[in-house]
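Notes to accompany the following structure.
For this depiction, one protein chain was excluded, whereas all remaining protein chains were kept in their positions.
Labels run A and B following the written order; every chain starts at residue 1.
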Amino acid sequence: MKRLAHDPTALAGAFLLAPLILGALIGPFLAETALVTHLDARLLPPGQGHWFGTDALGRDVLARTLAGAGATLGLAFLVAGLAAPLGLALGAVAGSLGGIVETLLMRTTDIALAVPRLILALALAAALGPGLLNAALAVALTAWPPYARQARAETLAARKADFIAAARLCGASEMRIALVHIAPLGVSSMLVRLSLDLSGIVLASAGLGFLGLGAQPPLPEWGAMVATGRTHLVDAPWVAGFPGLAILMAGLGFSLLGDAIRDALDPRNERC
Amino acid sequence: MRSLLTLPLTLLALLACTFAFTKIAPIDPVLAVVGDRASEAARIQARKDLGLDRPWPIQFLWHVERTVTGDLGLSTSTGHAVLDDLAQVFPATIELALAATLIGLVLGLPLGIIGAYWRGSWPDHLARLIALLGHSVPVFWLGLMALYLFYALLGWAPGPGRLNFYLEGLVPTVSGFILLDSLLAGRLDVAGDALAHLVLPALTLGLFSTALFARTSRALMLDALGQDFILTARAKGLSEWNVVLGHALKSCAAPMVTTLALALGSLLEGSVLTETVFSWPGLGAYMTGALMAADMAAILGGTLLIGLVVSLLNLGADFLQRKLDPRTAS
Partner (left out) sequence: MLYVRTLICSLFLVFCAPAWAETPPNVLMVGMRLDDLATLDPAEVFEVSGGELVANLYDRLIDMVDGQPKGVLAESWKISADGRQFIFTLKKGTKFHSGKVVTAGDVAWSFERVVKLDRGAAPLLRQLGLTQQNVGLRARAEGDQTFVLDLADPLAPGLVLNILSSYAASVVDSRLGQQFEKNGDFASTWLRMHDGGSGPFKLMLWKPGQGLVLDRFVNHHGRPPAIERIALRHVAESSVQRLMLEKGDLDIARNLAPDDLERLERNTDVKLLRIPQGGLVYLGMNMKAPPLADPKVRRALKLLIDYDGIARNILKGSKTVHQTILADGFAGALKETPYRQNIEEAKRLLSEAGYGGRLALTLDVRNVSPSLYIASALAADFAKAGVRIDIVQMDNRQLLTRYRARSHMLTLAQWSPDYPDPHATIQGFAWNPDNSDASPFRLLAWRNGWNIPELTGLVQSAKSERDGTKRAKLYEQVQRTALDGGPYAVMFQDMLVLAHRASVHNLRPGLTFDSMRYADVTKDGLK
């Protein structure tokens, strides 16, 4: 942790993410400004009163971008919270139980890995209908396989450890061993992978938002804001520009922070 | 060998997924066929024709049978068979993905090698920055900004699309790749127009592949340059040029092939958003168009095609890696 605090990469990441996290925190207080339309103040350029300008319904783009942080970051963490533990649990179970269960689970993982994430999410979101929760579900369902693979590999290594044998002697079931004793061992590497994955998740969710499959209007969400800003791209590039920059900041911030966390937590990966 | 067996399994699972998707979609498939103003009798008949009155396991078997025989259903947004549509749009996507891969190889590979060789120097930092950007920039936004800047403001690039539309149909379709077809037909004006239209979307998508290649080749080269055989080669008095490009780079060939296959897969994914932005008439634009029209047959057909292509790419990469890498050859 201390190492992390002095790492310039981590600092740069934190610097990029700070305004977004701030936005997510104060977002609920901005809901009023972000949602109320002023039809007489449409498409005002950035300047006094509106630092980022206003959008096609006269809403303040700065307020919307800040408020949108909640939706996007929330979505990213929701996906992370769904996909990573799911992958971990499945991987641990597959690794501990072995046999047909393992084959079945790992084949499923292979298959899920074979289709690009956005495509499957797109098909799923199309079937489920648009919405923030559905988008999260769609991305999560496509994000878990790498975690499962990693967890399984670690489980195979840990299965022979003494304390596992002890637990087994005490009469614990294999399922219990997998979930209670083995899975926690995989948490740290899961977190490392997660930190590297977050920027991809943010981009995928923003992409779904851009295609109209994420948060529904008038809720502010960055991808959707870029999509609506597209209509006024030529006259008001700021409407699509700033939310896009926010996505870029989030992507960069998570990438940098992820790199730093990996370097700090994973001793095998020497810094380069 | 095992991966060869996985392929049909993967496809079957994909089919199951896509079938499940059609079942949970909140859209009346009959409406898509007969329209809003048809009579009730016509609707009931259409329901029967689609087999929607049968139990769903039978519907699924039909679904598999139809897919295997190449019948992916009728796209409700284009009115054509999905398979015909895919055959028409997929070459455009390949064209774009190949162009982006080419850009990635031309820019990314040297960046990675230079970065690894002069580690910590400014080209290295540049390489890392580009890799970082390519990894974190939302491609749909980048495309929009590029279109705004180079078409709307500066007028350097032609507008969205793959060709000026009135030039469509002037060149007989041989391969589906407009650039190739127009050169074959000797229409330089059409070829020039097609090339000009290709530049902006290819560069947008190319940033991603550049980043990927720079990142991978840098890591691989760093690893290779630290190996014993490089020391040996240097000790033998070979030129640096020879050591780096001849020995170190050669040892990276096998993993690079895997990266290439992965990149092509990811580019297919990236093309969904890029094509939407540039109205590039490929698979991505087709699928997002279908998405807006809730055209499930088209979406699922596209998903299947991409799944198939990516699986094949993985298989090919596996195979090539085995061939190229002496360690796994045995």
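The working rule: a residue touches a chain if its C-beta (ideal position, glycine included) is under 8 Å from a C-beta of that chain, and two chains touch if they have at least 3 such contacts.
What you are looking at is a predicted structure, and each value in this text was computed from that prediction instead of being measured.
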Residue, one of A:13, A:68, A:87 or A:130, that touches the chain absent here: A:130
From B:91, B:160, B:265 or B:301, residue that would touch the chain that is not displayed: B:160
Chain A, residues in touch with the chain not shown (by the definition above): 36-37, 39-40, 42-43, 56-57, 129-130, 212, 216-218, 228, 230-235
Contacts of chain B with the absent chain, listed as residue ranges: 26-28, 31-32, 34-42, 75-80, 85, 88-89, 102-103, 105-106, 151-152, 155-156, 158-161, 164-166, 168-169, 189, 192-193, 195-196, 199, 279, 281, 285-286, 289, 292-294
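Definition applied: only the chains that are shown with their structure count from here on.
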Rounded Å distance, chain A centre to chain B centre (Cα mean): 23
Chain B-touching residues of chain A, taken from the complex the two chains share: 107-108, 110-111, 114-120, 122-124, 126-129, 199, 203, 206-207, 210-213, 223, 226, 230, 233-234, 237, 240-241, 244, 247-248, 251-252, 254-256, 272
Complex interface listing, chain B residues touching chain A: 6, 9-10, 13-14, 17-18, 20-22, 24-26, 119, 132-133, 135-141, 144-145, 147-148, 152, 222, 265-266, 268-269, 272-273, 276, 287-288, 291-292, 294, 296, 299-300, 302-303, 306-307, 310-311, 314
